[in-house]
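With one protein chain held back, the other chains of the complex are shown just where they sit.
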Amino acid sequence: MQSDRHRGVSRRTFLKAVGAGAVAVGLSGLPAFRAEGQPPTLRILQWRHFVPPYDEWFNTVFAPKWGERNGVNVVVDNVGLAEIPGIAAAEAARVAAGQDPGHDLIQFNSPPASFEPQAAAEAHREVIQELVNTHKVGPYIELAEKSTFNPVTGRYFGVSDNFVPDPLHYRRDLWDQAVAEVGGPPEPVSYDALLKVGRKLKEMGHPVGLGLSQEIDTNMWLRSAMYSWGTSVQDEESNVVLDVPPYREKTLDLLRFVKALYEEAMFPGVFAWTAASNNEEFLAGRISVAMNAISISRTAHRQAAEALARGAGPDHPAVQLAVNTEITERAPEGPEGARGLEHVMGVYVIWDTGNTRVIEAAQQLLIDLIRSYDPDVAEQEGWGPGKFVASQAYDYPTFYNAIPKEKRLEFLRNDPVYAPIAEATGDRPNKLERIETAFEWAHNVGWPGPSNAAIDEVFNTFVIPTMFAKVAQGVASPEAALDEAAAEIRRIFEKWRAQGLVGGTR
Amino acid sequence: MAAAPWSHRLRTVGGRSAHALLLAVFIVFTALPFGWMLITAFKAETDLYNPHNNPFWFNEPPTLKSWQYVFEKTPFLRWFLNTMVVGVAVVVITLALAVPAAYALARFLGRWGEQLGIGIFLVYLVPPTLLFIPMSLVISQLGLQNTLWSLIVVYPTITVPFSTWLLMGFFKSIPPELEEQARIDGYSRLAAFRKVMLPLALPGIVTVVIFSFTLSAQEFVYAVTFLTSTSVKTVSVGVPADMVRGDIFDWGPLMGSAFLASFPIAVLYYFALDRFIQGFTAAGALR
Partner (left out) sequence: MAVAQPRAAVEGALPRGTLWLERASLLGSVMLAPALIYIVAFVAFPFGFALYLSMTDATVGNPYGSWVGLRNFVEIVQSPTFLRTLKNTFVFTVVSQLLILILAKVLALALYRDFRGKGLVTFLILLPWAAPISLTTIGWLWIFHARFSIIDWALRQLGLLGPNENMFWLGRPSLAMAAVIAVHVWRLLPFATVLLLAGLTAIPRDVLDQAEVDGAGFWRKLFQIQLPLLLPILSVAVLFGTIFTFTDMTVVYVLTRGGPFDMTQVLASLAFFKGIHGGNLSVGAAISLFLFPLLLIAAVVILRLARRAEVT
C-alpha cells in the first residue's frame, strides 16, 4: 500500500525525492524555506487535543515521521481551543496583505466559513477528491460536505478531517430509580421523557443539566432541539426561517418547552454554564443528564482507572460513576424527529499563500493524516497507532471509510480505555459502541443549509442561547425574544450576503 | 481604679480589634483566593469535585501531581522567564521614552502638553480589542512574529502615552523655582533635570515602572495572537493554552501556576513599595 501511496500525485512526487535527506524537526517558529533544494517547512496550528495521547501521537510520531519520509520540516504549534479564531484572524489579514501568515495549515474546531477568501479552496478540493477517488476512503459524509463547502461560490473553504459526535450522557442508576417511580422509557430517548422523568430527577436532587448560557454546549443542544422540533435558523437555501410560518410556531413551541424544562427539571446553574460545566457537574454526581462529546465518559473512565490504580475496589464512587455513565443510542426525539449535532467539527484550512511547495506538502499531510485513521495503514506507514486509536475514538472520520466500520466497532467493542474498568466491575466493555450511530443523526450547525459565514457569526455571538435564556428566565415573552433574535440574525445574514458568501434572500 | 484610663484603654483595645477586624476582612478579600489556589494545587482531582468538601483543606491526602504536571509537562519556568524579560524590556523602553517626553511637556511645551495629555488619555479609553489585527501586520512586516520582540515592541505603545501623561503631572507638581535655583547655581538645563527633577519625580517613576511591568505581565490579546510556539509564550498565555483542554480545566496545575506566577512578582512589588512611599514622602515634604 505504501508503494502506491503517491500514485496519481505526480505533482507531489518530487517531495519524495527531496525527502532523501532526513530533516530534524525544530519546534521553534522557523521561517518557511522557500528556496528550491532546501526542504520546505510546513507549520501547523491546531488545538491542544482533548485527549492528551492524541497530541503525543501527532507531535512525536506522526509529524516527525511523516516529515522525514516526505522531506518536509514539520512544525506543530498547539494552542487552546478558544485562541484559534484570534490567531487565524491575524494570519488571514497577513495572507491578504501578501505577508507570511505564520502558519500554513490551521485546524479549526468549527466550520471557518468566513475565512474562505484567504483559503486555498482548489487545494482543498484536490485533497477531498484524491481521498475519495484514489484512496477510496469516502464518501465524504454530508455533515462534512455541508461544513466545508460553500454552494454559493462553489468552493471548499476547508477539509474536514473529523467530527466529534454529541450524544446525550445520562446516569443509568438515577434514571432507573426515577423511572421506577414515575414511569417512562428506559433511557432518555425523547424530550418529553426528559421533562417527565426530569421532574423526578430534579426532586431527587439530580436535575437535568442542559446549559442556557453563552457557550458551545448550549449552542449545540438548542440547535439539536430546534432541528428535532422541525425548525432551524435557516432553510436549505440559506433563507432565515426561524420566525417565518410555519417555522415560527415551532420555534415558539420549543421556546415554551425549554422554559418548562428549565423550571421543572433543571436549576439556575444552567444560566452560568461553561464548556466545562457538564463535565464538572456530571462527574461531581450532581446532574443526571448532559449533552456532550464523549469527554464526560472519558473523564469518568480516567478517574475510575486512577481510583482502581490506587487500590480502590469496584464500589468506589468514582468507579461506580463510570459504570453508571451511559450514552443514548441517538439524539433525543422531538415532535418532528431525533436530530443531533456534531460537538466539534475539525476543519483544516490551507492558507492561500501562493507558496506551492508548502501547499502541496500540506495537501499530502492531510491525505496521509486522514488515511491514518485506519490503524493498519498507520502501522504500515510506521506511524501507528493512527488517528482513531490515538484519539480514543474521540475523532470520528468524516471520510466514512477512512477507518472501516468493522475496525471502528472492533475498537469500541473492546474499548481499551474502559475494558480494565469493565473487567474490574463486571460491566460490558462496549459502552461507547453506540457512538457509531452518530453517522445517522449528527447534523451540521446551519442544517438543513450549509455552515456558512452568517451561521457562524450567529453561532459565535450566541444569538440562539440568548433568545432561549431570556424566555426561560422569564425576562422576555417567547414572541418578543424570537423577534429580537430574528432581527439580529437578519442583520447578520444581510452583511454576509453582500459579501457574496451566503445565499438566500429572506 | 479611675474610670478614665479604663475607658481609654477599652477604647484603644476596642479600636485595635476594630482595626484588626477591618484588615482581616480586606485580607480575606485580597489574599484568600491565593490561599485557595495554593491548596487546590495540592489537591487530588476527586477531592476538588465534591461540593461538600472543605475547599480550604485536604479531604483526601494531598498530592504533588499538579506540580509534576506544571514542571515536567510544561515549560513553566521558561514562560516565567519570558514574562520577566518582556516586562523588564518594556519598562526600560517606557522610561527611556516617557521621562524626557513628560518633562518636555510639563516644562517647555506649556498648554500644548496638557491638551496632548488629555487627548492621549481619551484615546486609551478605546478598547484595543481589534487593534491586534493591524498591529500583527506591522509585526509581521518587521519579521518579529512569534518572538518575544513582538511584545517588547508593541507594549510600549500602550505604556508610553499613559506614563508620559502620569509623569507630566509629577513634574508639574515640582515647583519650577527649584530648577531655576539649580540653573542659577550654574547647572545646565539637562543637568538640572537630572540632578533635581528626576530624584523628586521618583515616586512617579516607580509608579510608571510598576504600571508598565504589570501591563506587560498581564496583557493577553496581543500575546495570544503574536506568540504561538510554546517556547516563546508568556505565563498569562502559556498556562491557559496548556492547561485547558477543550472543555476540561486542569484546575490543580492552573491554580498552582497562577499562584506561582503571582508570588515572586508580589515580592518584587513589596520591596518596591518602600521606595515608592519614601519617594512620595520626600516629595511631599517639599510642599
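Here the chain labels run A and B in written order, and each chain numbers its own residues starting at 1.
As a working rule, contacts are C-beta pairs under 8 Å (C-beta built on N, C-alpha and C of every residue); 3 or more make two chains touch, one makes a residue touch a chain.
Everything quoted here is computed from the prediction, not taken from an experiment.
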Out of A:106, A:365, A:378 or A:469, which is the one that touches the chain we can't see?
-> A:469
Contact with the hidden chain, among B:66, B:146 or B:236, goes to B:236
Contacts of chain B with the absent chain, listed as residue ranges | 16, 19, 22-23, 26-27, 29-31, 33-34, 36-37, 40, 48-49, 51-52, 54-56, 83, 96-98, 100-101, 103-105, 107-111, 114-115, 118-119, 121-131, 133-135, 137-138, 153-154, 156-157, 160-162, 164, 166, 169, 172-173, 176, 180, 183-184, 186, 188-190, 203, 207, 210-211, 214, 217-218, 220-221, 235-237, 239-240, 244, 249, 251, 254-255, 257-258, 261-263, 265-270, 273, 276-277, 279-281, 283-285, 287
Hidden partner interface residues of chain A, rising order | 85-86, 88-89, 92-93, 96-97, 113-119, 205, 212-215, 267-274, 277, 280-281, 284, 286, 453, 456-458, 460-462, 465-466, 469-470, 473, 475, 484, 488, 491-492, 495-496, 498-499, 501
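By definition in this document, only the chains that are shown with their structure count from here on.
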Over in the complex, which chain A residues touch chain B? Could you list them?
-> 27-29, 45, 47-50, 52, 75, 77-83, 86-87, 89-91, 93-94, 97, 99-100, 102-103, 216-217, 275-276, 278-280, 283-284, 286, 292-293, 295, 299, 303, 306-307, 318, 344
Residue ranges of chain B touching chain A (in the complex, touch as defined) | 45-46, 49-51, 132-134, 136-137, 140-141, 145-147, 221, 224-226, 228-232, 240-242, 244-249
